[in-house]
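Just one protein chain is left out here, and the rest sit where they should.
Labels A and B are assigned to the chains in the order they are written; within every chain, residues are numbered from 1.
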Amino acid sequence: MTEKNLEVEKKPININDSEEEQEILSPWKMFVRKFKKNKIAVAGLIIFIIMILSALLAPILTPYNPYEMDYSKINQPPSSEHLLGTDEVGRDYLTRILYGGRVSMKVGLFAVIIEIIIGALVGGLAGYYGGWVDNLLMRLVEIFMSFPFLPLAITISAVIGTKVEPQQRMYIVMMIIGLLSWPGLARMIRGQILSLREQEFIQAARALGIRDSKIIWRHLIPNTVGYIIVSATLGMAGAIMSESGLSFLGLGVTPPTPTWGNLIQNAREAYILRNRVWLWLPPGVCIFLAVMSINLFGDGLRDAIDPKSK
Amino acid sequence: MDKLLEIKDLKTYFYTDDGIVKAVDGVNFSVESGKTIGIVGESGCGKSVTAMSILRLIPDPPGKIVNGEVLFDGKDLTKVSEDELRHIRGNDISVIFQEPMTSLNPVFTVGYQIMEALMLHQKLSEGEAKKKAIEMIKLVGIPRAEKIVDEYPHQLSGGMRQRVMIAMALSCQPKLLIADEPTTALDVTIQAQILELMNELKNKLNTSIMLITHDLGVVAEMSDHVIVMYSGKVVEDAPVDELFKNPRHPYTIGLMNSIPSLIEEGERLESIKGAVPNPLYLPKGCYFHPRCKFATDECRNGQPELREIAPGHKVSCFRAEEVTK
């Protein structure tokens, strides 16, 4: 029997009937879909957004000024007028916490930005150029990684911090945290780039004679940006934690500028710890919630970005 | 011929977030002792899942054997206890995997990894097991076996590692060897050596082999019997000579036409149009019809059953009688 006898269809073969049923997802859509499925990460994001909003909208949310002292109303317990009472110079404590959140998150954010700029630059250069550049930069990373973070941060803060105005200390703290925490990120980015460099599409781009800068911008950066965002998110949780620790020790941001960390410092006084719970419990809860929500969100981001995860 | 292994209406499904993937959907076939059966199909057709289902090596979740029997030595492997199954794994039935680079544990010496099964199933002492491991390494044609036995997988090449895998799989003289694409990851020259080795050992040890591959050339050379799978179903089942002489399923024919060596000079190499359907959105009717140039309305609406059209030759195609090369 030959084909002629068969009723062979002449219409072009439809490759796959079911194709229409499948939605072709862009990486961004796929990422959003994956992330949305992760309820815990979404909850983290919502808590975090609420905390950011309450910090940003502090001037609207509270009628008080965080720095205005009122000696007629010192050390008041919580009341309808002052929901979390007032401190030893009569400032509304809830207002201090809201504005403190502003400072804590700002320090966290900028510390991470510093961390990423240095980390991405060092890691990227080392990974891309390899050879002696890599050797030199990795030695530098190794040295920075050998710094004992907290003791050194404390020492630097104690030495340099006393030379600046209290209002400027915030920037010193950002610098210290940022400058001491980039090596991990640099190592990771270097590793990423090293493995990307070996991949076919980069080799192909090179073979085509595409310029270095173009390869870096068009291929390497887009392919590492996911990891950077994830590290930045988790890094911000770490930076907020470091800031609060330093401020708790009195070596971070110092009063009158409020931060969650230095507000808890109140509790180092036994009387306050014992009798004025509202002065140390709320800022502590704020740090915990902020760090946790960012961690949850960051984990969710990582799982959604990582192509290996389900 | 007595049947060593018989698979009846096996269904293995994967329950994913996006829906149920019917990776193996009602597969029937049997393996005769001392023979080699080839299972052929494109990637994703369910051939590996079928093989892994035999020893219940499917990751659960998401995978699950939802129906069917796997009869081996009179026992249904889908029902036996985990303990009983462990005595069969590596002892009566063993597996060679596709990826020699990742299938050996990087932190143990290759010798130890061979010895493990021997100490477990044959109750050999460590010394005896090591002697046997060296013997096995020699058997699979690796020189300097006394030295290799103490080396780690990363110190060996891909071909060597696959030989080690074979040595490991055959160490307890299994009745059935499942080889899941054993040569796909290897160089062509090494491929031939490994296949030859498997054939040689099969004859020496009288082991049945279930050879899973997408390469019809390998099947032609190695197998006594061939199963062609498509989208989780068996579409053709025939002795090797019959299949190559007289293929009856359009998919089988398509596979054959896409092999360069089987095409006469000057003839154009044909490819099967389209791609394997997404297992989550299988087409209605015969799963192959969107890619089939013989498809009719019957094919678009109904699913063909596997039926015997010649002695020992089964096909699942409505138009099997009319289809030729």
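Here is the rule we go by: a residue touches a chain if its C-beta (ideal position, glycine included) is under 8 Å from a C-beta of that chain, and two chains touch if they have at least 3 such contacts.
The rule we apply is simple: contacts and distances are computed from a predicted model.
The chain not displayed here is annotated in its UniProt record as "ABC transporter permease", chosen from "Spore germination protein", "Acyl--CoA ligase", "EcfT protein" or "ABC transporter permease". Interchain touches from the omitted chain, evaluated on the whole complex, reach A, B. Only one residue from A:84, A:193 or A:241 touches the chain missing from this view: A:241. Note on the undisplayed chain: of the listed residues B:89, B:163 or B:248, the one touching it is B:89. Considering the full assembly, A:160 is the residue among A:61, A:117, A:136 or A:160 that touches the omitted chain. Take chain B: the residues that touch the chain left off the picture are 55, 57, 59, 82, 85-91, 94-95, 97, 99, 102-108, 113, 116-117, 120-121, 152, 154, 165, 168. Although one chain is not drawn, its touching partners on chain A can still be listed: residues 142-143, 145-152, 154-156, 158-160, 162-163, 237, 241, 244-245, 248-249, 251, 264, 267, 270, 273-274, 277, 280, 284, 287-288, 291-292, 295-296.
To be clear about the criterion, only the chains that are shown with their structure count from here on.
In this assembly, the C-alpha centroid of chain A lies 49 Å from the C-alpha centroid of chain B.
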